[in-house]
Structures are given as structure tokens and as C-alpha cells.
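Just dropping this structure here.
Here the complex is missing one protein chain, while the rest keep their positions.
Just so it is clear, A, B, C and D label the chains in written order, and each chain counts residues from 1 on its own.
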Amino acid sequence: MNIATIFGIITGISILCAATYAATDSVGVFINLPGLAIVLGGTIAATFICYPLREVMRVFGLFMTAFTAEELPIGNYIKVLVAVSRDVAAHGEEHLERKLKSIDNEFLRDGLQMLVDGYSKKELEEILNNRIQQYHDQEINAAGIYRTMAGLSPAFGIIGTLIGLIAMMQAMGDDVARLGPAMATALTTTLYGALFANMFYTPIATKVERRVEERTILMCVIRDGILFIKDKTPAAIVTDKLKGYLPPRSWSSVPSK
Amino acid sequence: MNIATIFGIITGISILCAATYAATDSVGVFINLPGLAIVLGGTIAATFICYPLREVMRVFGLFMTAFTAEELPIGNYIKVLVAVSRDVAAHGEEHLERKLKSIDNEFLRDGLQMLVDGYSKKELEEILNNRIQQYHDQEINAAGIYRTMAGLSPAFGIIGTLIGLIAMMQAMGDDVARLGPAMATALTTTLYGALFANMFYTPIATKVERRVEERTILMCVIRDGILFIKDKTPAAIVTDKLKGYLPPRSWSSVPSK
Amino acid sequence: MNIATIFGIITGISILCAATYAATDSVGVFINLPGLAIVLGGTIAATFICYPLREVMRVFGLFMTAFTAEELPIGNYIKVLVAVSRDVAAHGEEHLERKLKSIDNEFLRDGLQMLVDGYSKKELEEILNNRIQQYHDQEINAAGIYRTMAGLSPAFGIIGTLIGLIAMMQAMGDDVARLGPAMATALTTTLYGALFANMFYTPIATKVERRVEERTILMCVIRDGILFIKDKTPAAIVTDKLKGYLPPRSWSSVPSK
Amino acid sequence: MNIATIFGIITGISILCAATYAATDSVGVFINLPGLAIVLGGTIAATFICYPLREVMRVFGLFMTAFTAEELPIGNYIKVLVAVSRDVAAHGEEHLERKLKSIDNEFLRDGLQMLVDGYSKKELEEILNNRIQQYHDQEINAAGIYRTMAGLSPAFGIIGTLIGLIAMMQAMGDDVARLGPAMATALTTTLYGALFANMFYTPIATKVERRVEERTILMCVIRDGILFIKDKTPAAIVTDKLKGYLPPRSWSSVPSK
Partner (left out) sequence: MNIATIFGIITGISILCAATYAATDSVGVFINLPGLAIVLGGTIAATFICYPLREVMRVFGLFMTAFTAEELPIGNYIKVLVAVSRDVAAHGEEHLERKLKSIDNEFLRDGLQMLVDGYSKKELEEILNNRIQQYHDQEINAAGIYRTMAGLSPAFGIIGTLIGLIAMMQAMGDDVARLGPAMATALTTTLYGALFANMFYTPIATKVERRVEERTILMCVIRDGILFIKDKTPAAIVTDKLKGYLPPRSWSSVPSK
């Protein structure tokens, strides 16, 4: 589980609830169901116009990504690739075939399969690069749904407030005392819109985008590793090159030679 | 038909209407025809200054694109290209000529025709790349009309409100009670501007842009396929390369070998 | 003449005038000459600080560009280039020299002159590419003056309103009735700023930028055509390549072979 | 001296002063020294946190750049380079050495010195390109200080207004008449922030950036000229290539052959 995300959501909600309780006696005014319908419903409806059904549905899957454990084990993959590189240098590419089925990562397995099938280096490079590029573009696009929602949410918050204000002003007479509660209700939708955008949509979009970037780096490590194996590059050079993908403070986790 | 778009528009309008009915007894205040004229008319007038007549007219065509069925059958095109590739390997390029007329997709037919005409690989690549590039740039530009309208719409909403406010304040005397309904009317144009931008222009611009991107990917698949056929690449490699354009979860729809 | 631009400006002004007349009895409040001086004068003064004198002066020339007839005859230029290509194939490059003086387009004439002068393909490509690049960058920069003005105009609108509000509040006493007209006058500058930005500066910037893009595409067509002539490429391939610069629906206007 | 910049600043200040005098009897309300301290002091303090001391100090130098005469004599440099090119073709590179000391432009002198020293074309190109790139990046970065200040200035204007409003509301009783002057004072800081950003920081940032771009183009002209001299390219081709860096309307100032 991803502790930071859960900690962030719980802390954020707690602080806002506490501050709200401290500010007013009648917390009920903050609950405005028609306003919530405008903000949430409007945002989701506009998102459905923006994106194909199939992709909006995947959004829930992406949402869960934000809660899963972080930090991909790139260091481990480097070790595996160096080991495979030594193995191939010693026993030849055919030796690999038996081990393929035990590899979980689909991208690595497919790449090694193509290596065993005897694809040329140029073919391997083109196929792997194309897959990385397409994976990256399509996933970033999908994360864009949250960015779109983060932009729509405050807009529908303001739309809700405008509807409330117009209704209030229309009915407004001399009685200024009646103005307050009506305006309070109208403003709750602006609050909802700002809250959803800044507590949910924007942070989740940021987190999902970073996950995609991390996985793309992992795919680049695997691509470079497979191409080094094809080239029969010495294991020491493979290690030195692949280590560059890790932040310097993690280099000690990969034995240099 | 595109279910998501229609569902989105109907849901969005329903939610906003319901919320408006819940908020006020006199729904009539939300109907402000001069205000509507300022927002819609101003947006369209400014758009006519921005873009040539011919392109603004195409906007309605683009509008319909947002309602047509989604998901281009890229998988099918890959199968067709692999089949053509096997065919050419077996019977030569001349064999293709008879089949050309039965191909619907203009870009594919033109490309195969050039293949039959014996264009060199470099010429083929340059011609196809240039067409993809120009198609992409010109269509994205056309979708930009909606982006421009999405930017102008709230601006004219605020212009309408300013006109209403200035007129109201000019006539304002001591009678604060008269202030409310006039301000309500003035605010409706801001509401119109925000609604049109967030329920129509922005979502449609997003959808049209995504369609263009999808079609560009399809054109890249076709270009790569034609170049592979020119190169007489084995069908297995063609499949592996073209599959990369699909999202991984759709790979099983294309038989690997 | 460019019908869309003129239609847009006349329609836009008419709609706004009609809506203003409908909204108020005293149209005079919308005319605020000191406010107009702040918005127009401030915008122009700041633009003079931003850009050299010579370029601000060219702005009027660019302004007229927005009113001239649209759609460059790229199709015609393709036909001319194909004809020249056939001519050179038949009679040699020297034959071209006599015809050069009858060519209006300076870029095409200069390019063909260099062809006749026997420049190598690499030299031709470098010189033409450099000219296209510099033309594009300098003209887009010039169009940027309008973008700058579109950004400054609402800012000076708000500055004018702030000056009006401060003066009004300073003099404000218990008499709320006097507040209205003063505030109405103060708000007119915000209206002016928003109107100029959205009805003039932004649309004209968009139109001028598109013109520059269109002319750049025409220059690319001419460059490719000249290089094809240098290469003695067959006319059919020249046509197929250059057609790619046109939108697909205009392809039928260029005879294929 | 740069007439446009000075004309812009004087005109802008005059218009705003005149409009202010026209709007109010008590001009004193527009002078708010604590507010000025918040806006100017806050902007400068935040800029000192953003940038190293040494670069903030250079800002005054950049400020003067905006007032110096415009339009670099690129045409003259082209003539000089063509003359040097003819000279070297006639008398050899050694002949250059004597003339080097009379060249003012450091970039040109250094480049010709390297030419005389017998650096290879590839070395020359790498060294000159690297210097152009670094010059451009570092100067654009320095101009970025003004962009940063243009962004901070309105923010500190609003911060000042908020401080004023909070103090005013805290002390507010039933006496609405006292409200006006206090609010007027609070709003002056927003006015200051908007004015400084739109009359000084943004225009100067734009002008400095354009100067850097112009000088970069001049450096590209010199680089191309030196490489042509190294290549012993005929003077006619040198002229045709370098002319491309000028706007077409200035071409007649450079004799073609």
C-alpha cells in the first residue's frame, strides 16, 4: 500500500473538517446536495463528452494506481539483465528460451523472445522503441482525463454558485438578513469545485503521470539491456550504462562488477 | 453512434436543469435572450475574424465527428496489412493491382498504388510522411477553432455581465430592492459563457483532437505496413512491429504468427 | 476582400450595440473618453516599450493582411512547378532563364535563378531552408505584437477601473445613491479592455499567424519543387509529393498524371 | 538612444496621470507609501530569493539595454564577412592576422583567430555553436528575472490590498462612511502591482528577450560566414546564404554580387 497517498488524503480531510467545525456552529450549511450534483455531475458529464466511454471507465483503474506501493525495483531489473547478459555470453541465446516462461514482466519476456527468435539489432530497437513510445503516449493521455477533470471542477463550482446567486438575487427584496444563508449555500459549490480539483483530481493526475514516467524508465532500462545482450557487451559496461537510470544515491545497491 | 458523448450531453443538461429548478421558483430569470445573443453572437463573430470562412463552415462537420462511433479498427488494418504482405511475398507486387479498387481507405489505396507503380522506398517514405504530417497539422488547426471558441465564450460572458452591471448602476438609486433582479439578469451571461465553454466547446475540442490523433496513428500503421511490404519483411516481424501501436490489452486480438 | 473578417467585425459590433441599447436608456454612460484613453493609450504605450519603433509601425500593414482575400493558390503553384519540371526535363535548365522575369513570386524566382546559376543541391537546400526559417520566425514575432496587446488590454482595463474605484471610494460618503453612476463609469474601462482584446487583438493575431503558416507551407512547396527539378525527378512523383501539402479534399484540383 | 522605449514610457505615464487627475480632486489618495513598500519591496525581496546576488545586480545593466539604439547592423556584418571571404580567397588565411586587432566584435575576432590558428571545420563549428548556445541560454535566463518580477508584482499588489482590507474590516463598525477612504487606500497596492507589471517589468522583459534573439541571429551570421570562409565558398553563394537572415525588405541593402 502507498502510505503517502493515504496519509495525505486522511490528513487533508481531517484538517479541513476540524477547521470547518471550529469556524461554525451549524455545519449543516456546508452540505448542499444539489450543489454537489452540479459539481460532480457536471464534471463527469463533460468528461464523458471529452473522452470515449472505454477510457473513462479505465479511470477507476488508474485511481487505484495512486494507492499501490511506490518505487519500481529498477535496481532488481538491472541485476536480472546483467545476469542474463552473463548467461548468454556463457551459454548462447538458445539457453534463454527455457527461462522465458518464468519472467513476469511482459515487456521483458517479449523482448527476450524476439532475441531468441533471431531478430536483427535494428529490428529489435525499432520494435521496442515503438512499444515504449506508444505505451507512454497512451498512458499519459489517459492520465490527462484527471487533468481535464481538475480543470472542469472549479468551472462547474462557479457555474453552481452563479445559478445560486441568480436565483437569490431574483428573489431578493429589502430583507438583507435573508441574503446571508442563501449566499452561503451558493458559495458551497465553489468550495466543492476547488476542493475536488486540489485534493483529488490534480494530485491523482500528478501521481499517475509520475507512475507512467517511472514505468517508461523501466522499459528503457529493459530495452537497453536487451540490446546490450544482443551486442554481447561485457557485463561491466552493461552495469555502468544501466546504473545511470538510477538516482546516484541508489547506485550502491547495484554491485559494480 | 457515440454513446459516451450523447450520454454526457444529456446527463449534463439534466443535472443543471434539475439543480436550477430546485434552486428557484422563477426559472424565467435564467432565460435572457439579449444576453444569449451577446455570448453566442460575440463568440461566433470573433471566430469569423480569427479563421477563414471555409474553415468555420467545416466546424459543423467536425461537430458531428464527436458523435460518431469511436475506436478505429487498427487491429483489422494490421491484419489486412499482414495479409497483403504475405500475398506480395507469394505473388509479387503486380498481383496487388487488381485488389486496389476494393480498398476503402484512401490513404492505404494511394500508398499501395505507389508501391505497384514502383516508387523507391525513400520516395514512398517521404510522400507518406509528408501526407501524415500535413493531415495532422491541418486537422489539429481546425480543431483549434473550438479551443478558440472555448476561450472567447467566457470572455463574452463577462462582457455581457459588465454591460448589464454598468446599465444597472447608472440607473441605481436608493432603491436597493430593485438591484437584485437587474444583477441576476446581468449575471446570466457569465453563466452562459461558462456553460458553453465547459459543456460544449472544450469537450468537443478535446474529442476532435483525440480523433485526429487516433487517425494519425492509423496512418502511421499503414505507412509502416507499406514500407514493410516494400522491404519484403517477414510477416512475423511486421506483426510484432505493428502490434506496438495497439494498447497492450488489445494485443491478443492480433494473432501473433 | 476577406468576407469572413469583415462579416465578423460588423456582426460583432452590431450585436453588442443592440444588446447595449436593449439594456439601458442612457447609452451615454458607456462612453467614457478618459477611460478609453487609459485602455488604448496604456496598451499602445506599453507596446512601444516592448517592441522597436519600426516593428510597431508595421502593425498597420499586418492589420490589413487580416482583410485581404484568403486561401493561397497552392494548387496553382503545384501545377506551375510540375510544368517547369517537365520543361527542364525536355529543354534543360538554361531554357528557364528567359521565363524568370515573368514570375511574380520573389521566393520562386530567386530559387529558380539559383538553379540556373548552377548551385549544388546541398547549397540550394541550405539557402532556401534558411530563408523559410527566418521568414517564419520574423513574421510570427511580428504577429506577436498583437498577442502582447491582447494581454495588455484587459490589464489596462482593470488599471482604469481601479483608478476610478479609488477616486470614487475616496469621495464616498453616506450617500449610496451617488455610488452607482461612479461605479458604472469605472467599470467601462474593464469593458473596453475585454472588448478590444477579444474582438480585435486576439482574432487579428490568430488570423495573421495563420497567414504566416500558410505562406510558409507555400514556401515549402516551392522549395520541394525546386529541389525536385534539380534532381530531375519524374513529374508524376513531384505531383504525388507536393499534393501532400494540400488538404485531401483539394487533391482532385491537381491532375494526378 | 531608443526613441520607442522612451516615447512609450513618457506617453504611458502622462496618460495615466492625466486620467487620474481628471477622475478625482484629491490626488493624494493615490500616493500610499507603505503600499508602495509592500509592492516594490516584496517583489525585490522575492526576486533575491529566486536568483543569485550577482545576477540580480546585472538587472540594471539589462534595464539600460532597453534604452539603447535598436536594430543591429546585420547588413554591415554581411558585407564585412563577404569582403573577408574575398580577401582570404585572394591572399590566404595568414593575411587575416594583421587585421584582427581592428575588429571590435569579440565573437567575430575570436572566430577569425581560430581560423588563422588552423582549427578544422568541425572544431570551429562545435566551438562556435557551443558559444552561441550558451550565450543565448544564459542571457534569456537573465531576462527571465524581469518575467519573474512581472509575475510577482501583481501578487504582492493583492497581498497589500488584503492586508489593508483585513485591517479595515477588523476596525469596521456601523459607520459605512469611514469604509470608503480605507478601501481606496487598500486598493492602491493592487493598482501599483498591475502598473509596475504592465508598464515596466513585462515590456522590458519582452524588449530584452528580443535583443538577445537579435544578437543570436548576428552570431549565427558570423558563424556561417566564418565556416564559409574556411570552406572557401564563392562570395556570391556566401551573400545569398547570409541574406536569408535579413528580412526580405532589407535585401536590397546588400549588393547581390
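In this text, contacts are C-beta pairs under 8 Å (C-beta built on N, C-alpha and C of every residue); 3 or more make two chains touch, one makes a residue touch a chain.
Since this is a predicted model, take the numbers as computed values, not measurements.
Of the options A:Ile145, A:Ala167 or A:Ile204, the residue whose C-beta touches the omitted chain is A:Ile204.
Touching the omitted chain from subunit A are residues 2-5, 7-9, 11-12, 15-16, 18-20, 22-26, 29-30, 66, 70-71, 176-177, 179-181, 183-184, 187-188, 190-191, 194-195, 197-200, 202-204, 206-207, 210, 213, 217, 236-237, 240-241, 244-248. Subunit D meets the missing chain through residues 34-35, 37-38, 41-42, 44-54, 56, 106, 114, 117, 119, 123, 126-127, 130-131, 133-135, 138, 141, 148, 151-152, 155-156, 158-160, 162-174.
Please note the rule applied: only the chains that are shown with their structure count from here on.
Here the chain-to-chain distance from subunit A to subunit D, counted in touching steps, is 3.
For the pair subunit B and subunit C, the distance between mean C-alpha positions equals 25 Å.
Centre-to-centre spacing of subunit A and subunit C amounts to 40 Å, using the average Cα coordinate of each chain. Annotation for subunit B: residues touching 2 or more other chains are 176. Contacts between chains trace an open chain of neighbours here, each touching only the next in line.
Pairwise, the chains that make contact are A-B, B-C, C-D.
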